[in-house]
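With one protein chain withheld, the remaining protein chains of the complex are depicted in position.
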Amino acid sequence: MKERIKRETRNILNEGWDGVLGLMNRWGQIGPYLFRDPEELEDIEIEPRYNLAKTIQLMLNKRPDLRIAAVVRGCDVRALRELEEMGKIKTQGLRLIGITCSHEQAEICNCEKPIYDTLNCTGCWKCIEACKEQAIERVNVCPILLPSEYDVGLAKRKAIYIPYAQAVPLKAIRDSEHCLKLAGVMDCKGCETACMANAILHEDHEQIDEIEVGSVILSPGFEPFDPSKFDNYNYANHPNVITSMEFERILSASGPTEGHLVRMSDHKEPKKIAWFQCIGSRDLNRSGNAFCSSVCCMYAIKEAVIAKEHAGSDLDCAIFFMDMRTHGKDFERFYESARDQHGVRFIRSRVHTIDPSAEDDLTVHYITENGSFESENFDLIVLSVGLQTPPQVIELANKLGVELTDGNFCKTDSFEPVATSRKGIYVCGAFQSPKDIPQSVVDASAAASAAGKILSDVRNTLTKTPEVIPETDIVGQRPKIGVFVCKCGINIAGVVDVPAVTEYAASLPYVEYVTNNLYTCSQDTQDTMSKVIKEKELNRVVVAACTPKTHEALFQETLINAGLNKYLFEMCNIRNQDSWVHKNNPELATEKAKDLVRMSITKVALMEPLEEAELDVNQTAMVLGGGISGMASARSLSRQGYETHIIEKSSSLGGQALNLYHTFDGGDVQKKLSKLVDDIETDKKIHVHLNTTVTEVEGFVGNFKSTLSNNGSQEVLEHGIAVLATGGKPLKPDEYSYGKDSRILTSLELDKKFIENDSLIDSLNTAVFIQCVGSREPDRPYCSRVCCTHSIKNALELKKRNPDMSIFILYRDIRTYGEREYLYQKARKAGIVFIRFSLNNKPEVNLQGDQLRVKVRDHILHRPLEISADLVTLASAIVPNKDEKLANFFKLPTNDDGFFIEKHAKLGPSEFATDGVFLCGLAHYPKPIDESIAQGLAAASRAVTLLSRKNILMSGTVAMTNPSYCSSCGVCISVCPYSAPSFIPEDDRFFPGRAQINPVLCKGCGLCVASCRSGAIHLKGFDNDQIFAQIFSLNEAV
Amino acid sequence: MLAYIDKIREISRRLLQEGTVDMVMGFRKGTVPMMNEPCFVKTPEDVDTFVWDSNCGINLANYLTNRQEKIGIIAKGCDSRNIVTHIIENKIKRDQLVIIGVPCKGMIDRRKIQALFETEIENVIEADGNITIKGRGLEKTLNKKDVLQDNCALCIHRNPVIYDELAGDLVEEQKDVDRYEDIRKIESLSPEEKWRYFDDLLSSCIRCYACRNACPLCYCPTCFVDESRPQWVGKSIDSIDTRTFHFLRAYHCAGRCTDCGSCERACPMGIKVRLFTKKLEKDCLELFDWEAGMTLEKRPPLDTYRPDDPDDFIK
Partner (left out) sequence: MSHWEPKIVSFLCHWCSYGAADLAGVSRMEYPPNIRVIRIPCTGRMSPKFILAAFRQGADGVWVSG
């Protein structure tokens, strides 16, 4: 067809028409283009992505004299006719080249484009994928098919769409730019009939709301760098050169290939994949982005490992990199296992060009570490693109008057890592600096904390309390069950025979009332349901509809409004897990629905009203550790209005920061630290306990009692939450002749000399820094994160004081992530020499007489080098202050390196699985001052989510023991991750020594229930007899 | 053996005389041969009732459950491991116990011996690793090695793992024992063969719960088989109920069973019930590097929760 169009177009142009409007592929983008030169026709596209009617209208209205032709489809033609009827266009100067859409395309385009009333939209998707019967009537109503943003263009979406399957809220949105109706191109009415929830608004327009706020948090995020402009990588031209974002989608089960690893160009499984690091990062020359994007090394390794998991270990994965930057928690281990266990190849080389070779493969030439020149073919090359601030965010920042850094990130100070240059405006995430998920989550909490601090006076002033409806006592009543079967428009009813299911439910024991609804979740059905419950005196309710994960809370609310305990409810999933997945098997889907309804009814009959334990929260906070993150946390807590106690085992506040000279951004640590300490000491709400340790902890979230020990005297502190900021310390090196000569220092010892303006500093001629001392070693397989920046910063300081000094930094990978990279660039410009060594060929430091000699093998010359030095600085590892007793008090886990294990590595970095206990600073992982402070604020923020409520209702779905069955074996106490079970004290009158469960701490997971051999533990809401009822009522289903 | 007896009696007498313990748990001669019975001696005068020979297979840890007294207890390797489990599981406190360790060379299987003879065995004499059987018109000497309990033949922890006193020198542990040959054989069966195998294995079970009662691990106030709400398992000897009982009993012992053999010894129908527990014991060893009752410091693997537990099986 393409050939025919080209021929036709050529003829028309030859006939002297002004041009032919069609679609053209330019720089990887497809868009409308007026072809005037037959030569250009090579690039014509017929992919139906754009409706041209509007473009034609614009062109003809602007230049009525134009004589043009257009490549159009049926729908374009209809749209043009519509426009002509409306008198909006004159078509005498227009010639049409018609193309027919394939049947397949017609199927795909079966799209309706309603405007949404998000209040009424149930997220049923019907408007997007009308059922088959309706589809036949409306084939090709909408021609719009656009590259899906979520799948970075690898898949298509309609002009009305739900951005992705897990979108919250799960509601359709409309693309006002491309929707025919909204764009004013044609009056499309199909959608109005497709939506059965009447969610479609006939008219809608942009509204501008004004909200008065006391604070603004900026989290606009980043955009991936666009590598199209690098012609040497052929990204724009070659389909098998893709970006890492595209590769993410190919790996994803919800992506265009459902996670099947293939090349999009030919759907062949690749055998060899290469990743190129630092595309648009650490690259001042071509991209202008001098910073390191921080996350790409790790995501490339992850992608390579997952690719191997998907495709099998035969897949060859090679990562071309400059420095491997796996400085995050547990990242180094992942890197090692990718290399050693998964066989991912790591090649230290920056490749210049990607050459397309035969059969769509790609050839690269590179120089290896030992200098040899290699050529290799790959099936697929992934460009690890960097993170950058999008232009519209820069514009926003300018509008807001927020200062940016050289790299266009939001300017902040190490001591106020989430505060922008404008008061009251805070920042978090990749706009602050390129960062990964855990760091973004820390930032987010920190920004919330900072905003909470200035808004603490008005906390809860906008709260509204709902009316409390008295609960009907149903104890002793025979079950009277109401069953509500949902049609969900035709989502369920189109497959499952809803009347048959309704009739069947009516025949089951204890069922008092049955009905079905078009949309059970709609507000009017809720009102009816509430009325029916009261009228029929129902005491149990089953809703057979979608999924409890999204709708249980809604229906439970209705029960509450009807005066029923909300746990007398069971939801039966006949949509997501039935009609939607068995649409070609309506009979069996109906049988399944009946089975599921029967199982739910037998279960609900056994449900009991449950009480929700009320937790009173003591409004006092305890912060363990008076280092920088502990103090940041305490200051934030106190300024948000909470009494805070800092427990510090040493005799002063400050922790490791007392030893630091400057932050990476040039801040004077001692000056700022003393300001912070001063803030703490003058704060009336903060109580500092120096020389104090915690010797005992009793209680649980909201109600802790800790015994503080100070020089033998004891004091009990009652507090609602605890923040653990127990810190870390530098490793004392046992190599490189440390301790044998006063000229061999650790980084912190050198800082001390800077702070004290030691005269030694000025007498130096040659200084050597040795990196990774104790880090990234078999004994300590983690990166200490701060040392590269620290050494470079100190090297520059030396250079500043004495520009003639020779400085060598001996390193394994330079890990100056984010904008710390500028320091590395500055250092190289300043003539500091960087020499790389490997773990199996470490430098040697020898004392010869009073000469300090450092031997290292130069990685470029491949020759041994001996440096005679006046100063050797060892960048020693950061190790945690291990305190097993403390960990046991709160039942907190630590990893193999002794750092605490947070609740969730990505989503819960500043809290523990144990409720009411929070985490920040070096106890979590090595980190610089800005990140320590951010995490201190984050821990405070997480703590305030508890403290801000004086009492909290806990879930009723909790475990409970029957002590007469308990054998006191202690399994429940041992297995519970939340410390909920305990033994009844020996001096209790009833059942001493038997187990009991604190409903406030119980999360209802049921681990203890299943572990209890004696059958002494019951899980309310999922009790044995309730689950057995479901199993036993499987009946003929199995 | 005689030396053991003297030493046991001597220690017991001392402990009772000094008042260190309120009673000593040991064995006395049974009314029929090869059937020594547990006996609790409370006065120094009675310590001579104690005996020790190769018929002391009953696991005395079973009698410690929820005792309040101070107790001296005779412990073989397996008994001592069950004492450890008992302490971990709060069934007894360590400071209530004086453990009199008895290095063990294996207990004999009376069924194996009886099966060799038609006539009733009246007397069994043990000497120098040999067992002499006497009955009406019968006298035969067997090598003890050939008539050991199955679990004893495969035992690799004959010496007590925890003790306060020792009734004899520690013995050499058996080396290069292939403990799981039988389990591997069953594992390699096809599903149909396995089904037949277990059908056959349990066909004679009469649900008398002797195995449960003899097991020191089975101390729940109410056993699941006796519960009615929910009814975990039917009470009949329908093969499904029987299987359910045995499977669940085995699960309850997972990571805790020391393979003391009490269950098998107690079974009146001679069912090899250890096969179930041994499979789980093998799994625990392979998956968690765990042997039950070897240390007071750690709870069994299925009793513990660690967020960093390996989860390589999830892909």
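The letters A and B name the chains in turn, as written, and every chain counts its residues from 1.
Operating definition for what follows: a residue touches a chain if its C-beta (ideal position, glycine included) is under 8 Å from a C-beta of that chain, and two chains touch if they have at least 3 such contacts.
Keep in mind the model is a prediction, meaning the values are calculated, not measured.
The chain that is not drawn here is touched, among residues A:72, A:596 or A:677, by A:596. Residue-wise, the contact with the chain that is not shown comes from B:251, picked out of B:180, B:197 or B:251. What subunit A contributes to its contact with the hidden chain is residues 125, 129, 165-166, 170, 254, 547-550, 573, 575-578, 580-585, 588-589, 591-592, 595-596, 599, 957, 975, 1004-1007, 1009-1010, 1019, 1021-1022, 1024, 1027-1028, 1030-1032, 1034-1035, 1037-1038. Where subunit B meets the omitted chain, the residues involved are 224, 232-233, 240, 244, 247-248, 251.
Rule of thumb we're sticking to: only the chains that are shown with their structure count from here on.
Partner subunit A is touched in their complex by these residues of subunit B: 88-91, 219-222, 224, 227, 229-230, 232, 252, 299, 302-308, 315. Subunit A contributes residues 309, 893, 895, 901, 913, 964-971, 974-977, 983, 993, 1007, 1011, 1013-1015, 1024-1025, 1028 to its touches with subunit B in the complex.
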